[in-house]
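Removed from the display is one protein chain of the complex; every other protein chain stays in position.
By letter and in written order, the chains are A, B and C; residue numbering begins at 1 in each of them.
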Amino acid sequence: MSGNSLGQLFRLTTWGESHGPEIGCVIDGCPPGLALGEADIQPWVDRRRPGQSRFTTQRREADRVRIVAGVFEGQTTGAPIALVIVNQDSRSKDYDDIRDAFRPGHADYTYIAKYGLRDHRGGGRSSARETAMRVAAGAVARKVLGAGVVIRGAVTQIGPHAVDRDCWDWDETARNPFFAPDAAIVPEWERFLDDVRKRGSSAGAVVEVVAEGVPAGLGEPVYDRLDADLAKAMMSINAVKGVEIGAGFAAAAMGGEEAGDEMRMKDGRVTFLSNDAGGVLGGISTGQDIVVRFAVKPTSSIRTPKRSVDRHGHDIEIATLGRHDPCVGIRATPVGEAMLALTLADHLLRHRGQCGG
Amino acid sequence: MSGNSLGQLFRLTTWGESHGPEIGCVIDGCPPGLALGEADIQPWVDRRRPGQSRFTTQRREADRVRIVAGVFEGQTTGAPIALVIVNQDSRSKDYDDIRDAFRPGHADYTYIAKYGLRDHRGGGRSSARETAMRVAAGAVARKVLGAGVVIRGAVTQIGPHAVDRDCWDWDETARNPFFAPDAAIVPEWERFLDDVRKRGSSAGAVVEVVAEGVPAGLGEPVYDRLDADLAKAMMSINAVKGVEIGAGFAAAAMGGEEAGDEMRMKDGRVTFLSNDAGGVLGGISTGQDIVVRFAVKPTSSIRTPKRSVDRHGHDIEIATLGRHDPCVGIRATPVGEAMLALTLADHLLRHRGQCGG
Amino acid sequence: MSGNSLGQLFRLTTWGESHGPEIGCVIDGCPPGLALGEADIQPWVDRRRPGQSRFTTQRREADRVRIVAGVFEGQTTGAPIALVIVNQDSRSKDYDDIRDAFRPGHADYTYIAKYGLRDHRGGGRSSARETAMRVAAGAVARKVLGAGVVIRGAVTQIGPHAVDRDCWDWDETARNPFFAPDAAIVPEWERFLDDVRKRGSSAGAVVEVVAEGVPAGLGEPVYDRLDADLAKAMMSINAVKGVEIGAGFAAAAMGGEEAGDEMRMKDGRVTFLSNDAGGVLGGISTGQDIVVRFAVKPTSSIRTPKRSVDRHGHDIEIATLGRHDPCVGIRATPVGEAMLALTLADHLLRHRGQCGG
Partner (left out) sequence: MSGNSLGQLFRLTTWGESHGPEIGCVIDGCPPGLALGEADIQPWVDRRRPGQSRFTTQRREADRVRIVAGVFEGQTTGAPIALVIVNQDSRSKDYDDIRDAFRPGHADYTYIAKYGLRDHRGGGRSSARETAMRVAAGAVARKVLGAGVVIRGAVTQIGPHAVDRDCWDWDETARNPFFAPDAAIVPEWERFLDDVRKRGSSAGAVVEVVAEGVPAGLGEPVYDRLDADLAKAMMSINAVKGVEIGAGFAAAAMGGEEAGDEMRMKDGRVTFLSNDAGGVLGGISTGQDIVVRFAVKPTSSIRTPKRSVDRHGHDIEIATLGRHDPCVGIRATPVGEAMLALTLADHLLRHRGQCGG
């Protein structure tokens, strides 16, 4: 219960440090009888893997996922599923000179404040490397949700440059290194990020993740609302500073006539005429697309020196020379998808537990 | 575990419907030996009470909180604290004609989708009335945090009209019916909301809640991050559609040099030169102010008729004639404060459990 | 999470002190659509009510249960169910002289050791009065389990006098004040307990609770085994010092040929030829009767003076003159039944959550 688990019935626990020998996770509560093999997981992990373009970190990790428990003869057994990835390209030496330094924007200072010590190598547990296991577990969650639920993510803004939502094309997200849903923005982002990299800086981003095909009725009232759990799930991704559902912050400026998606019967089914709710009303899914957006701050590790302090109470200047993503928002996209899948899978089982079928 | 509890060690469970005989809550895990009486709770609940200005619902509730367990001779005993408020002004008849109708923007449809039935009177459990108990429990959480932690909230935007942050004055929030921290905006909001009411419409808002004096080191890594739990806490408030910490969504447009609050030693202590992090790094408090903002959609209950459907699959038009807040964001302010207090109290105890003192 | 809740999906939280104004509970996670009224609960609570024979405490409590939330038009709504009983006959004065004394066998000393203070009136929270809410909640659990699951309890031993299991008759348990399943033991127990009362002493007991009709497949492997959760549930009843399932401690003396219930097909169904397992194998129900037994120590409150100490570090002699059960094991019977029902209902929902149908 010390913060490394997510979910109530479909429960993920991750372990491992950025520069330890391995990282891994345990998924407890997975329904039995689901077809599952490493080939079902690896493609999702590959989408998040570093080093695939010049816009992400150059750390080289095969990120080969191994299933070491919970699957027998190609099927989940209901026992805890254990997944492991061996760390390969961890250059701990890169971090020797930050052993006692507090990098601005990082968890260095807060880990010392909390625990009195820290594994400084690559950020230890606070590293985004941990999110590889989220993506792996998210692949299992997709199996639980079944083929009827489609979960996709896209980057909608990098730095100040946002996509044109009218040009949204999900297929495009697979064709560029940014998960951009708008082909026209790609060269713009390339120029922008090349410049950012050259200046030794970094950029923020906004990511949108969407789940189609989610049945109405998932989520709990009051505290464990589906949207509340999604807000937590997304805010738990490294560097995320904001989360919104549906119309989000724009809803503040709306009037009551605009907001409140109207309904009509269509082919015998309840149909919504808009989706400002983002697929959630009163904490429970409406059957419309679940639409979640989150803001990612710029990578804190930059080459430009910044003012800081060290453990011994000295003022220092610090620049980060390791291998880092100039825009962590890009690789946060598959992570956001995974968090959406994990949250939905948990609520699917919770709903079934309380309300049956 | 069906969603009506919040927190792990300092754990709040609420119960009761808008138009049932009583609403109440149980707070389990409160430290023993805290001085606590009804007089410590009532003033906070009064700030949220309806009917205090023409800009909130005219439902008349004394909202008198009674402590029925867990306190002995003026001190908490470590046993569960039970609080109860009797519902007085519940006009269930007002709701007879929406018994089978699904009001747009409300949880009517999703409750039926989930449970197959619902207590339609005043929204039942999905009513914002439940938040009275959050505020009451938040008063207990403040006791746990102690006088050194000061938690305050302000409305920063109503409809499209935002306050001027340069004119921020916390004291001003107690002098106007909007919790506005900027005296200049008050007449503007009055005009705007009077117009909104006249048109039978409603308005959205943005609320900011801030905790000063929080020690560094609270929060957990990875999933139960302090900011993640805050995001969940705020998103669990009725009508909230977005949450941000510190710079929030604005961080997406920043460059790495701007973001990442720099540090310097000052009087022998680590001092941050800015607070874009909103007081949280790597999920753990930095010792700076915790700054959280959330967006509230316009009240869904408006007099203007909207298109909808009913349980029998008929298309209908629906207008809401009951007594409602034209801008629920206003009364959401004390609720947001309470959620901040509750989340911090829980993390204070969690930190003490794992790390001691 | 401070110990006043039981269950994961069907979750009971109780509150209230023996001599406070009210006691109550919240049941969260109850499936919607169950027919439920106070008349479904009261009869079970009445079976535990004090003052029904000379063999139980003479405290007079109507123990009238009121449903204050979670039920609408006679059906559970899926919202938290809140139940309340008003305390009537609480003579706090009876306890004035034990305010600072530690009664042997009571929680007086440990509450002070833990919390630094205690509500000494009638044992406060450690009083068996709390179990009234367990019985009330157990009645709701029975609704969840449905009519196919029959849960019954019997006292099998009082002091050194055990029933003859060959004469077991469930119907008999309703005909005597001891829940004895063997008519022949009744006069023996009467004589024994009358003597115990006259001597100002008290007696221990063994209680057996049985659930028939439980489907195979309930329970979880490893830690949350059905039998492990039952052991916890029973051991959490006041004064219980031992729990066993099926053959229990007698299994230690068995050989491998005797233990290990054999199976045969009968009418196309798997049938067990014995039930030493008590209906649980590997933590999961077999479909046989669930059989649990627990030992209750003699009431610690006796008129015979005992040596003890007080808060000020003085040696004292202490006798208890209040109204007490000479054998708390008797009224523990409906409580044990309730704990069995609550545990099964929770596992029923957990099973449905993970494994469906």
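By our rule, a residue touches a chain if its C-beta (ideal position, glycine included) is under 8 Å from a C-beta of that chain, and two chains touch if they have at least 3 such contacts.
Just so you know, these numbers come straight off a predicted model, no measurement behind them.
Going by the contact rule already stated, which one of A:T14, A:Q157, A:S201 or A:Q354 would touch the omitted chain in the full complex?
Residue touching the absent chain, from the options given: A:T14.
Among C:A180, C:V209, C:V296 or C:A341, exactly one should touch the missing chain; which is it?
The one listed residue touching the chain not shown is C:V296.
Contact with the hidden chain only, please: which chain C residues?
Here the touching residues of chain C are 1-6, 8, 14, 102-107, 109-111, 113-116, 125-126, 130, 157, 159-160, 196, 201-206, 216-225, 227-236, 241-265, 268, 270, 273, 276-278, 280-287, 295-300, 302, 304, 306-309, 313-315, 329, 350-351, 354-355.
Can you list where chain B touches the absent chain?
Contact residues on chain B toward the absent chain are 8-9, 29-32, 78-79, 221, 349-350, 352-357.
Suppose we count only contacts with the excluded chain; which residues of chain A make the list?
1-5, 7-9, 11, 13-17, 20-24, 26, 28-30, 32-33, 68-70, 72, 75, 77-82, 114-119, 124-125
Here is the rule we go by: only the chains that are shown with their structure count from here on.
Per the centroid of Cα atoms for each chain, what is the distance between chain A and chain C, given in Å?
46
Could you give the separation in Å between the centres of chain B and chain C, each centre being the mean of its C-alpha atoms?
Taking the average C-alpha coordinate of chain B and of chain C, the gap between them is 39 Å.
For chain A versus chain B, what separation do you get between their C-alpha means, in angstrom?
26
By the touch rule stated above, which residues of chain B touch at least two different other chains?
Answer for chain B, listing residues that touch two or more other chains: 1-5, 8, 14, 114-116, 125.
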